[in-house]
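In this view, the complex is presented without one of its protein chains, the others remaining in place.
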Amino acid sequence: MEALELLRNGFAVAIEPQNLLFAFIGCALGTAVGVLPGIGSAAAIAILLPVTFNLAPTPAIIMLAAIFYGTNYGGTITSVLMNMPGEAASVVTCMDGYEMAKRGRAGAALAIAAIGSFIGGTVATIGLVLSAELLTRSALQVGAPEYFALLVLGMALLTGLASKSFLKSVMMAVLGLLLATVGMDPTAGSPRFTFGRLELLDGLSFVPVVMGLFGIGEILINLEVQGRSVFQKRLGSLLLTRDDIRQSVGPITRGTLVGFVLGLIPGATSVIASFLSYSLETKVSRTPERFGKGAIEGVAAPETANNSFVNANFIPLFALGIPGTASVAMIMGGMMANGLVPGPFLYRDHADFVWAVIASMYIGNVILLILNLPLVGLWVKLLDVPYSILFAAILGFTTLGAYAVSNSPFDIFVMLVFGFLGYAFKKLEFPIAPLVLTLILGPLMERNLRKSLEMGGGDFTILFDRPLSLAVLLIAAALALLPLLRPLWGRVEVLRSGQETS
Amino acid sequence: MRNPLRRSLGLVAAVVIAACGGAAPAGSAPSASVTASAAPKAAWPAPGKTISLIVPYDAGGAGDVGARLLAPYLEKELGTMVEVVNKPGAGSQIGVTELSRAKPDGYTIGFTHLPATIAVYLDPERQAAFNRASLQPIAMYVVDPNAIAVKGNSPYKALKDLVDAAKANPGKVTLGDSGILSDGHITTLLLQEQTGAKFAVVHGAGGAKGIADLLGGHVQAQNVNLSGSNIDLAKSGEIRLLGIFDDSTNPNYPGVTTATSQGYKISVATSRAISAPAGTPKDVVTILSNAIKRAMAAPEFTAKAASSGLSLRYMDPTQLEAYWTDLETRVKPLIDLAKK
Partner (left out) sequence: MPPGQANEARALNTVVAGIFIVLGLAAAFEATKMRYYSSLGPGPGFFPLWLGGALALFSFLWLVQIRLASSADGTSGLRPGRAGALRIAAVLGSLAFVAFTIELIGFRLAMFAMLGFVLLTLGRQRLLVTLVVAAAGSFGAYYVMGGWLGVSLPNATLPWLADLGL
């Protein structure tokens, strides 16, 4: 196959020492950026862009791409070890990853995250090689109505996140949606609930909110009672048991698919990918009550989805020049500054460059696996630092991060407020996950609903006229109603078999 | 309690360390950088003092790459450091507000994107803390004209086809743009005003998504700009531009005529101007503007800008003022219309 031939040539270029070096630098930097809260890959790429102007295009783009998909690896580390999401997308990993760490299984969490990420990223890159254009054109079928339907599906998956009290989960979901309305509304740009504050015109900034809910909230809980030991002693070996691997196969597979599909849709973000993947796992699992208490599936799936998403994001870029996220848009900028315009002619005019970058994405994923897996032991050692010092480091980190998101002290306040809320919710046994999920999905849902109505002239039927969005909505309805129908079905079965229910 | 004592010790230690460590970084130029007219003009910018270039969008967002591309060349021309500072939020409102509040000594300048900035201060609901008078325009950097594009296999071949279709089916022909009161939206409103046609206006969220919507068939026509990957998309036939809303045609799009030549007198572009807070001394403004002009003319820079797809168009303060006023006059009556 011609593609494989070109890929082979690409590998030959990608393993040239200079390109390898820059791939390595990119991976290392990406991991570092991921660890640092508040600085996302988009910012890092933007800052390093001028540096790349002095480099040849191939090593430059190899490095920038490596930063992009490398950040996910770094974000996992702080999520697992400190309940602090270094990247928006790593929020989901906090939920089970940190619980695993508290039970002495931090090593396993980090290991499965690295492995899952590697698999997800590699599979996505294979997709890039095999059928970039076909995939992109298929993904283009997703317009605002389909996206809205997909988000509704995400909300339907919420029912899997329900904890002990269904009522409390619903309250949190509604609260999340209400908080999501803060800011300018998508209809007319009117400010909602902004209390005259400029900084709220864009809504509540996501990263400070989750750093508060998870990171600061956790610190407050731990400080409240003196002498509480936070982390259990490490359990035996830090590697994965056979059970772990067995349990992770399904989640990794599903995570790869979810991340891959979402990565093709321009405008989707990796947070959505990891959240949907996590929610899907809770629905699919036969023992959903283990989630939130250190279930390894809760780490394997979102981490895989994350990485699969990020690598799949390159597909629309290379095929048609459509950047799906801000970071990819920056990489596109870098390419264009070097005279390489992503679009229909890229493969034709600059084949060697394209295939070299694609080949280096494989290599990058390998590098990241090699970089991160052995380092797991080192990271876990961090937990040996006495909490009375560690908590201060976490405080410093989160404060820096909250500020750095938008260079705004207001975000530190936001983090503060949500830190207190995170603490309060935990004490009152309110589940935080539904809140975070609806906070992410809410604004997107309203915007896409609005856009769909604009497309349909104010008519809601546009959502049902289009086959794809109708199909997704039906699935969502089925998923939402299923838990309600099951007990009914059980009763029917019992009646049929002639037995009396007591 | 021992703590207050420890804390004071800590603070003293901090000040001592800071004083020592502070010797190196930012220069200690006396705050008399902006003085009365007695100071010689050549003293600006004072050596060692950094100029902050505010970008009111995210790192990597609109205009950020262009700013970071310009900064090193501007440094060369001014002989001092130019630092890009991102102050994103609220469609540039946060960054521009900060710019308008900065000390008018020329050491803080920033990007004011048009028509976005105009939309911000003219829209009463935004409660902007600044207006036209709070800003001093310095130079125009990039002007990217607007155009309407359709998918390659669309039956529309010229603007007239689109307008006729809209007149035949009012409110049914979808025309996208990148947001309320964006340059694309303004074009749509003006087109509707001039022709009496009524489109189904679809507000998207930016260039790439707009193209995706167009290629996916979700909108029948889309307001686009001329730079970037659209060039290749047009060349390959994926999209077709019906008309350019500018005074002249563009060599990257052979065969596409201006809207004016097709009978629609509309000229709209998205542009990036560099401004300073009002009150910045006139000679400082001149120095800055000339430095920007020379930086933009540097051959190395022009090459990079061209391949990045930036359509450079320099304007000096007077020309920029005129452009700004003209745009503002045209946008003002549209604000209420846009909000329906």
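Residue numbering begins at 1 within each chain, and the chains themselves are lettered A and B in the order written.
Criterion: contacts are C-beta pairs under 8 Å (C-beta built on N, C-alpha and C of every residue); 3 or more make two chains touch, one makes a residue touch a chain.
Being a predicted model, the structure only gives us computed values, none of them experimental.
Asker: For the chain left off this view, which of A:339, A:374, A:396 or A:467 is in contact with it?
Answerer: Touching the chain that is not displayed is residue A:396.
Asker: For the full complex, which residue in A:11, A:53, A:345 or A:420 touches the chain that was left out?
Answerer: Of the listed residues, the one touching the omitted chain is A:420.
Asker: If I consider the whole complex, including the chain that's not displayed, which of A:21, A:56 or A:188 touches that chain?
Answerer: Once the missing chain is taken into account, the touching residue is A:188.
Asker: From the list A:3, A:20, A:55 or A:170, pick the residue that touches the absent chain.
Answerer: With A:3, A:20, A:55 or A:170 as choices, the missing chain is touched by A:170.
Asker: Since one chain has been left out of the picture, which residues of chain A touch it in the full complex?
Answerer: Contacting residues on chain A, toward the hidden partner: 33, 36, 39, 43-44, 47-48, 164-165, 167-168, 170-171, 174-175, 177-178, 181, 185, 187-188, 190, 192-193, 216, 219-220, 223-226, 388-389, 391-393, 395-396, 399-400, 403-404, 407, 409-410, 412-413, 415-416, 419-420, 423-424, 427-429, 446, 449-450, 453-454, 457-458.
What we mean here is this: only the chains that are shown with their structure count from here on.
Asker: Using mean CA coordinates as chain centres, what's the gap between chain A and chain B in Å?
Answerer: 31
Asker: Show which residues of chain B lie in contact with chain A when the two form their complex.
Answerer: It comes out as residues 58-61, 64-65, 68-69, 71-72, 85-91, 93-94, 97, 123, 125-127, 129, 171-172, 174, 180-181, 200-205, 208-209, 211-213, 215-219, 228-229, 231-233, 235-236, 238, 304, 307-309, 338-340.
Asker: Taking the complex as given, what residues does chain A use to touch chain B?
Answerer: 42-43, 45-47, 49-50, 53, 137, 140-144, 184, 186, 188-191, 196, 198-199, 201-202, 266-267, 316, 320-324, 326-327, 329-330, 332-333, 336-339, 341-346, 406-408, 447, 450-451, 454-457
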